[in-house]
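All protein chains but one are shown in place.
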């Protein structure tokens, strides 16, 4: 079973259909924004923190929205919202607020027609997530409504983590 | 100025009008619930974590909703929701969900007529907070809408912290 | 018992012997440092996060060492180390490292003769803590070696929290 999971995950990553244009746009946003904000809940938050930690190492001014220190977001700043379903709360509410202030929104999601994707300036599509019944992340946990426990349970998060490591390597090279 | 703040805070704490009946009820809930959940955002989350840490020391089975490990809440379990305004999101949404499952809700708030208080089984009133313009905590931070910076800025949280320390002392004695 | 605890805590806060010269020095450090770092573990970490959150609101560039985003500390930057015993690990190790880089150290502790105080540029003495048997904070938790559960259990942390709120009020006024 362990070997099957490893095989499935690597196949999934290899099959990622990377949109070179979107990647280039994402990198431009990350290079040019004076402040970068990262938003996600649950496993998406952990992926976001890893990415934030790496961005910080290459000297970008980055903040994780759920941590203690969060300056206000300014017009033209970039918010990266990570949500497999594209409808996780409170990610969606925060993204809407940031957009209303004039921030540029990059969403990383499995669903390009989700509410999150629809308000984004740039969508990075990472397949792997199926739709959850309950939209609010913490609500879901409190009620014990977990994602299906397939080997693919966290495929979206693992793929996103690896994709973002690739982005870091590209930025570090520049 | 420092001395004035210390004086104001101690006066505020001394003037807390403690409802002995409510305290007794709260202690009964904390003693009898097989699992205790703590929920709060921003400074209220920090106060909640302190209280959770202390409850854990006196061997209560306690969970902070925003941390990694959160079992599902069962009927009859206790959720303590801390929110000065009584309308902070996502605290309110989580509390509603917990109530719908049959959890007992203890709210700690400055406003006994707030949405949070209205769905609570027990209200602990701790004055100190004035109404915020924006209900969503993280949204508020992202938009830079901070609380007024008076010496009373975090009076609710400090008073709640001390009140809860008193609760721990009572429980430890029993 | 609850009323006794409230009474004891307020008495303790009122009896804080504030060194005006030290407070003035601390404020100068906080105003002039281009980056401020906060370090503490356990309840001291929660107090540190509250202070960091408030410093951030008055537009200081502040970082909590235990969070995801921590730039490197530069010569002349300020590190605030909070430890009741003045010998908590990993606080002490981090403070030594910061000092070796040339950072200015402000320690907040109950013990002016502790290892932490001895390497500090400025000591803020807040009484309330008695000596712990085990120095390493997390080690202490894993082994279940808690602080004595007196009403004074977290007197140091509560007093520090209120003292730091006073500092914020002074800085906000300036």
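Odds and ends about this structure:
As written, the chains take the letters A, B and C, and residue 1 is the first residue of each chain.
Just so it is clear, a residue touches a chain if its C-beta (ideal position, glycine included) is under 8 Å from a C-beta of that chain, and two chains touch if they have at least 3 such contacts.
Only a predicted model underlies this, so the values are computations on that prediction, with no experimental measurement involved.
From the options C:33, C:50 or C:66, the residue with contact to the chain not on display is C:66. Annotation for chain B: contacts to the undisplayed chain at residues 49, 52-53, 56, 62-64, 67-71. One chain is missing from the display, and on chain A it is touched by residues 1-7, 9-10, 13-14, 16, 18, 23, 42-43, 46, 49-50, 53-54, 57-58, 146-147, 149-151, 153-154, 157-158, 161-163, 165-170, 172-173. Counting the whole complex, the residues of chain C in touch with the unshown chain are 37, 65-66, 70-73, 89-90, 93-94, 97-98, 101, 136, 138-139, 141-144.
Operating definition for what follows: only the chains that are shown with their structure count from here on.
Averaging Cα coordinates per chain places chain B and chain C 23 Å apart.
Annotation: 35 Å between the Cα-based centres of chain A and chain C. Multi-chain contact residues of chain A (touching two or more other chains) are listed as 70-71.
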